[in-house]
Structures are given as structure tokens and as C-alpha cells.
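Excluded from the complex is one protein chain; the other protein chains are retained at their positions.
So that you can tell them apart, the chains are marked A and B in the order they are listed, and the count of residues begins at 1 in each.
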Amino acid sequence: MRLLSPAQAQKVAVATMWTLAAITIGILVFIIGYILVLGLPYVTWSFLTEAPRQMGRSGGILPMIVATVAVAGLAVLIAGPVGVATAVYLTEYTREGRLTSFIRFGADCLAGIPSIIFGLFGFVFFTITLGMGLSVISGALTLALMVLPTIIRTAEVAIRAVPYSYREVSYGLGTTRWQMITKVVLPSALPGICTGVVLSVGRSISETAAVMLTAGSAPRMPESMFDSSRTLALHFYILSREGISMTNAYATASVLIISILSLNVIAYWIMNRFMRRVR
Amino acid sequence: MSLKGLRSVSLFTAAFAIGVFCAGCGGKHARAVNLVGSTSVQPFAEFLAEEYLTAHPTENVEVQGGGSTAGLQAVINGLADIGMCSRSLTEEESPKFTATVIARDGLAIVVNQSNSVTTLTTEQLRGLFSGAIRNWKEVGGHDGPVRPITREEGSGTRESFVHLVMAKERISKSALTQESNGAVKELVKGDSAAIGYMSLGLVGKELKAIRVDDVEASRENVLNHSYKLARPFLFVAQGPLRPDAQRFMDFVLSKEGQQALESEGLVRAQ
Partner (left out) sequence: MKQDKAIAFALMLIALSAVSGLALITVFIFKEGLPLILKSGAGGFFFSTDWDPKAKQFGIFSMIVGSLVVTAGAMIIGTVFGLGLAIVLTIFCPKALAAILKPLIELLAGIPSVVYGFIGVVTIVPFIRDYFGGPGLSVLATSIVLGVMVLPTVTSISIDALKSVPRSYWEGSIALGATEWQSTHMVMLKAARSGIVAAIILGMGRAVGETMAVIMVCGNTLEIPSTPLDPLRTLTSNIALEMGYATGEHREALFATAVTLFVIIMILNIAALTIARRGIMSNNR
């Protein structure tokens, strides 16, 4: 009955698994390579520091860089403190129970909601109901909600990884719980928290659907939080879909990919150092 | 649901709203002239705004997409000073607004370069897009399926096309739907079975524009009204414009503005 002996099956299976893995890595290299090869030659200093001209056919992407930094930065600035506070509450202030599982359930569900729904929500809630309009702040608040679960989870893991002895020593010195958390636990967990924050910045940068519906698409330099703006990811989408300028589209995508690559490297580097120190 | 949770969120948002309000007060008087509407007009309006702002750096003009209908809505809501519309106003709409034609745009019917069909009647077009004509052979072309490509529901380009060509017929359910002129172009460029419609100014050399009812799709023919598939680009407002919005409008209708539009492939208003 058996087609293959266990030893043969082992060989076939291992070969198959490795092929699958190789194809996956190949795809990754292809995507990044494709964009960078076609786009990187056009990423010049003036491309990064000039405003677009003729709808993006020529000129640069400075307003989009500013918009992206503003939207993603604000999002993390809002979600960061809320997420860390949530993690502190979950780890230091309660015992596991109904409330904690309720909070975790909420965060887990939030993490699974697709960005288009965040976008629709942000659109009716922030832009219309609260009257913020299509603006940097609407986009940032929407994204903040979106990255909140990531920040909560990474912060929780980081806080839990702080050895219990640190806390005991701190208590032994007569500090209050709040002092212990702010002076001992959070500083020790900071690298782990940073990893979550950096990954969230990455996610905010690459988001398109939610930003399109909340921050708008005006290709101008946002002068305040209430100005509409166009982020890099959306700029790439518009340039490539409208066929305005393929070289500028590739160049924009290259800037995006490189930012995300560097953010990932930074996150990974922080995490590695952190893990080494904890062990 | 926890009331407490909701309360905490409302606290947060309240705090934010206050912050937001204070930050907003400073800039209120300097609000930009807001244009919202058709994604077909948007690139041209952006271009005009760019030209205008280079000449008048103290002015402030902001252009948003959203679609013709959304643009009208934004004018009603006061979110926009000027709505951009890439179709004629309906009978229901026209009494509510003052519309200014800023330019006219031909609607080109485009096919792949390899397609041997060069001319079609409006009736044939209707058949091709409604799904009644399924093979290019039926209109004198090669033996092969027809793949109509349409624009998304609500787009001014689509509405003009439906208005000018489809009459009461519906566009086939199996028609591919793309959300931009560029995407339509990309598809038609690569697919010998495809037929689509788009702004005349954006056709370029990679696609073939079909003669409709034996009239070539050209700017001259749009200008002299012999090519029937043309639509107005409108700037729409309610009541008198703010002075700064009026200044921008004047620029658009000026010789410079009209020339700028022509250089981008549109046909001047008069």
C-alpha cells in the first residue's frame, strides 16, 4: 500500500518544505528588488526635498513625507501612552479575571478588524460626527485605534519579561507601586515597548485604505493638524493607478520600502538587545 | 457594554477636541479655498492651483477628490467653496447651484492597438457595453470575445458615458470596473479584447481611439461640437463666492488658466 518508505517520505517531505520556503523568500526578494531597481535611481535629494509639480508628474514628494510622518507620528503619540497604560494595568494592577480577559478580548478583536472598516469608522466618527474633516488629525486618530492592540501586546510582553526580583528590590526600598512602575519596571521594559512602537509606525506608514477615507488626498504641505494631506502610500497608489508618472511612483514606493525596511531592522535590533539583557 | 469604557473614550475625545479647537483657532481665518469633487477634474484643478499659487504665493487653494456628486454635497454642507463636476448637472441639481463651465473634455472610446476596428456607431457601443454584442466579429473586427471596461459607480466619467451612450440600457454586469483613467488605460493597453472609455486628453499613443459615428475623437471636433461624446468640466458653487475663491475662479477662466488647461489636453470653455 505504501508508496514511499518512511526514509523516502522524509526526503521528499524535507525537499518539498525547503522548496516552499525558498519560493517564499524568492517572492520577498522579488517584490523588494523589483521596486528598488526601478525606483531607487530616481530617488534624488531634490525628489525628497521638493514639492510635486504637475500633479506629481515631476517634482518631489516632500509634502507626502511630511504628511506621512505627521499622521504616523501623531497616531503613535496617541496610541503609545494609552497602550502602555493598558499594559501596565493588565500586568501590574489586576489579577487575571473577567475584566482582564474582557480587555484582552477587545484588543484581540480590534487587531483583527480590517483597515477599510477603521477607515469607514474614522470617516463617520472623526471627520463627520466630531467635525474634524479630512485631516491629519482624523487620520492619526483612526490609525491610533488601529495600532493600539499591537502596542498593548508588545508592551505587555515587555513588562512581563522584567524579572520579578526587580520589583521585590524596589518594594524592599520602600517605594510605592507607582514609583516602582515608573522608575523600575517601565525603564527596564522600554526597549520592548519601543519595538512595538516602531512596528506600529511601520504599520501606520504602509496603511492606505483607512488613511484615504480620513486624511484625504490633497497633495499639499499640511500646515496644521486640520489640513488634509496625502501620505506616501496613497501618493504611490494615485501615481501608479492614474498612470501619472511611473518613475515617480516607483521612486515613492522605494522610499516607502526603505523606510519600512529600516523600521523593521531598528525594531529587530532593539528587541535583540533587550532579549539579551533580560536573559 | 461598559458605560465606564464609553465614558473614558468620551473623556479622551473631549480632551482632544479641546486641544484641537485651541490649535484650530489660530488658523481659522486663513482657511484655504476648498475645491472638492470629481476625480477627473481633480488633477486639472490641482494643476491650476499649482500655477495659481506659484504666481500668487499668498493665496491658499486646496483640492480634494471624492467624485462629482460628493463635490456637490460638499458645497451644500459648506465643506467646499467650489464643487468640481465632470458631468452636466441633472434637472434636479441645476436650480440649486451656479455652475461655470471651465473646460470641455472629450470622452474617447479606446481599444487595444492590435484591434482592427476603427469606427463604431453609438448603437454598436451601447451593444458592446451592455453585453448584447459579445464578439468583435459582430462589429467587423477579429473573432474574439469583447471585454468592456467601465468606471466605478458615481464617477463623473461613467455618468457622462451612460448619459451620452447607454441611454436606458445598463452596463453589463460582467464589465470590468476600474477606479481611474490610468487603470483603464493600463488594461486596454495589454488586452486585445478590451474596450474602454476615458478622458480624451489622457489617451496618449499607446491606445487607439475609435471614431464614433464616423467622427474622429479630436480636440477640434470637440470644440466644434461635431464629436458628440463630450462633457463639461464644471466649477459649481452656491451663492456668491468668497473673494479669494472668486479670484481663483477668475484665474481659471482667464487666458492663462485656459491655456494651462489646453496644454493638459482639455478643450477650452468657449
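Just so we're on the same page, a residue touches a chain if its C-beta (ideal position, glycine included) is under 8 Å from a C-beta of that chain, and two chains touch if they have at least 3 such contacts.
It should be emphasised that the depicted structure is a prediction, and the values quoted were computed from it without experimental measurement.
**Student:** If I consider the whole complex, including the chain that's not displayed, which of A:L74, A:M132, A:L148 or A:A218 touches that chain?
**Tutor:** Only one listed residue reaches the unshown chain, and that is A:L148.
**Student:** In the complete assembly, which of A:S135, A:T154, A:S188 or A:T208 touches the absent chain?
**Tutor:** Touching the chain that is not displayed is residue A:T208.
**Student:** Quick one: which of A:P41, A:P114 or A:G131 touches the chain that's been left out?
**Tutor:** Going through A:P41, A:P114 or A:G131 one by one, A:P114 is the residue touching the chain not shown.
**Student:** With the missing chain put back, which residues of chain B would touch it? List them for me.
**Tutor:** These residues touch the chain not displayed: 1-2, 4-9, 11-12, 39, 65-70, 73, 147, 152-155, 170, 173-179, 183, 186-187, 190-191, 193-194.
**Student:** On chain A, what residues meet the omitted chain?
**Tutor:** 6-7, 9-10, 13-14, 16-18, 20-21, 23-25, 27-28, 31-32, 34-35, 82, 85-86, 88-90, 93-94, 99, 102-103, 105-110, 112-118, 120-121, 123-125, 129, 145, 148-149, 152, 176-178, 199, 202-203, 205-209, 212-213, 233-234, 236-237, 240-241, 249, 253, 256-257, 260-261, 263-264, 268
In this section, only the chains that are shown with their structure count from here on.
**Student:** List the residues on chain A that touch chain B in their complex, please.
**Tutor:** 53-55, 82, 102, 130, 132-134, 137, 141, 216-220, 223-228, 240-244
**Student:** State the interface residues of chain B toward chain A in the complex, per the touch definition above.
**Tutor:** By the definition above, chain B touches chain A via 2, 12-13, 16-17, 20, 23-24, 27, 32, 43, 46-47, 50, 62-65, 79, 179-183, 185-186, 202.
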